[in-house]
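Here the complex is missing a single protein chain, while all its other protein chains stay put.
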Amino acid sequence: MSSPLIFSTKRSSFWPVVVLCLGLALVPVVAVLTKQGHWVSLTTQMMILALAALSLDLILGIGGLLSFGHAAFIGLGAYTTGILIQEGKGDLLIALPMSLVVSGLFAFVTGIVALRTRGVVFIMITLAFGQMAYFAAQALYAYGGDDGLTLDGRSTVFGLKLLSNKIVFYYLTFACLAGCLLLLQRLSRARFGRVLLGARDNAVRMETLGYDVFRVRLMAYVLSGMIAGLAGFLLANHTEFVSPAYAAWQRSGDLIFMVIIGGVGSLWGAVGGALTYLLLEEGLSGLTEHWKVIFGPLIILFVLLTHGGIEGVVARLRDVMAGGRHD
Amino acid sequence: MSLLAIQVLNGLQLGLLMFLVAAGLTLVFGVMDFINLAHGVQYMMGAYLAATFIGWTGHFVIGLGMALIGIMIFGLLLERVMFRHLYARSHLDQVLATFGLILFLNQGVKMVWGAAPLGVPVPEWFQGSVLLGDGILYPVYRFVIIGSGLLMALVLWLVVEKTRLGMLVRAGASNATMLSALGVDVRKLFMVIFAFGTMLAGFAGAMAAPILSVEPGMGDQVLILAFVVIVIGGIGSIRGAFAGALLVGLIDTLARSYSVDFMRLFVGPAAARGIANGLSSMFIYLLMALVLFLRPDGLFPARGRT
Partner (left out) sequence: MTDTAAIRPVLQIDGLKKSFGALNVTNGVSLSVNPGEIHALIGPNGAGKTTLIHQIAGLLRPDAGHILFNGHDITTTSMPQRARLGLARTFQITSIVPSLTALGNVALAVQAGADKPLGFWTPVDADDSLNSPAQALLETVGLGARAGVIAGQLSHGEKRALEIAMALALKPRVILLDEPMAGMGHEESARLTDLLKSLKGTYAMLLVEHDMEAVFSLADCVSVLVDGHVLATGSADMVRNDPQVRAAYLGDEAF
């Protein structure tokens, strides 16, 4: 009952990542030269989403764990940052690690419960835990409750207001994204990644080889949650606003869409997925305020007609051009 | 104590509505291994269709009947056009596709009926309240909901435990591949289960329409709670869905009704309401986490361990 997931053991994914990073690094330069300053802001937003999608791709694409509550970690990171900023302790040196800790802790505790289940139950539990985080945010009456909270400003860096400059903030975000991309690429190709992949395909087999599958998955889950928490930190700073909506389950669905469209397990595809999502949202909402009525069927059609997202299409094209066999 | 009695009855009512939604869902998961996020939408459609038809005909029962037929048609249409192609696909594909369906239908409903909540009047014969002991008044209609919920539960129980069809369903819940290997037309069984589950959800939505607000997205939270019910009760198990639903309904209602007062002990009234709302919504998920920690397969799992 599983669709063929394409995991590349070749080093071929290296070059797309390099090109991608170069491209992203140059965006502010191009934007300044062409006087399109808003591109910087838009690309920052895309990179933040890409970071979140990347974190999901670790556990979903490589681990085979379909978490439908991933937005919760973003929300937790965002709120941790937002609250710290409001309390005057929002410096990057405090807020960033704290965001990682809070989201990591939530991932640990919920992971212990959720990872002992599998399949359909796992999906439902992660959805439920995601809702729990959403309601927790709503309960924060002192910090806006359901309406959300406008922040006094962005995080300082060593006490300096460096991040109010959007180009500086852009490069901070870029550094986070590139750093995590590199980290996860190495991880996926290392022993840890292989065990995670093996467990995705055949968890029982892995146990009979001597691997503690639960422990490995929990580690991946916590790491994934922390990276999403980092995205939350960046999001709160970027928008200077936090709201329970950041943790809404629909956002978790959007993330899954991004991961799939970019190609499950490809990691760098998460960026493509985030970009696609934002372009679709921009483009479609220009047509009608009811843009989701078009977006929904697009998703359905995409699922029904394709397998493996963009990376899958690319891989298939590569095969065809090499004149070789499929898969 | 009178407040407690009312809240218990409310909890029962919510629980039975949840049971109607969860029963169909758990069977679909258990027998077909098909994850249908859009099940909540069927609940919503039941409410909207009921509101519309009752509005047209001015008659509750006729409107309800028409709504149920509409729901059946709607469900079978969905099955034919979309779900059928997803049974063999991975859970990931099913989740994403049904997610897209929710987006489409929530927005579609907003376009057709508008974003403002629709009102559905309580049917005439069921208006008014009943006097329980101690001077408590409880609305007749809510008793009707409880009654019809229990009736449906009974019917389901009879079908599943006492009929041949029910036996197939139970067998399918523990091992569908085996059933197919034995020559049972599993496709047809799926369709029957799916149609019935859809109708139950739509019925719940229709019955709930007079007392809850009929608005776009009303099915989403119900869906998530139904998931919690199923997870607690055990996948594929009607008995589990029943136990889980009552548990969830009672605890959620009681948590909500007492949390505001509880918070008032610590903070002012506006803050208490705000905090209590979020906190009590969280409560049920904490319960779920606790149950799962002790029993990862739920309270009454249908599938035996291999």
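When the chains are written out, they are named A and B in that same order, and each has its own residue count from 1.
The rule is simple: a contact is a pair of C-beta atoms (placed from the backbone, for glycine too) under 8 Å apart; a residue touches a chain by one contact, two chains touch by 3 or more.
Everything numeric here is computed off the predicted structure, so don't read it as measured data.
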In the full complex, which of A:89, A:166 or A:194 touches the chain missing from this view? A:194
Contact with the hidden chain, among A:36, A:150, A:165 or A:202, goes to A:202
In the complete complex, which positions of subunit A touch the hidden chain? 5, 7, 9, 11, 186-187, 189-195, 197-198, 200-202, 204-213, 216, 327
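Methods note: only the chains that are shown with their structure count from here on.
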Approximately how many whole Å separate the CA-defined centres of subunit A and subunit B? 31
Listed in rising order, the residues of subunit A that touch subunit B in the complex are 1-3, 60, 66, 68, 110, 112-114, 116-117, 119-121, 123-125, 127-129, 131-132, 135-142, 145-146, 249-250, 253, 256-257, 260, 264, 290, 292-293, 295-300, 303-304
Name, in rising order, each residue of subunit B that touches subunit A in their complex. 29, 33, 35, 82, 85-86, 88-93, 95-97, 99-108, 110-111, 220, 224, 227-228, 230-231, 235, 267, 270-271, 274-279, 281-282, 285-286, 288-289, 292-293, 296-298
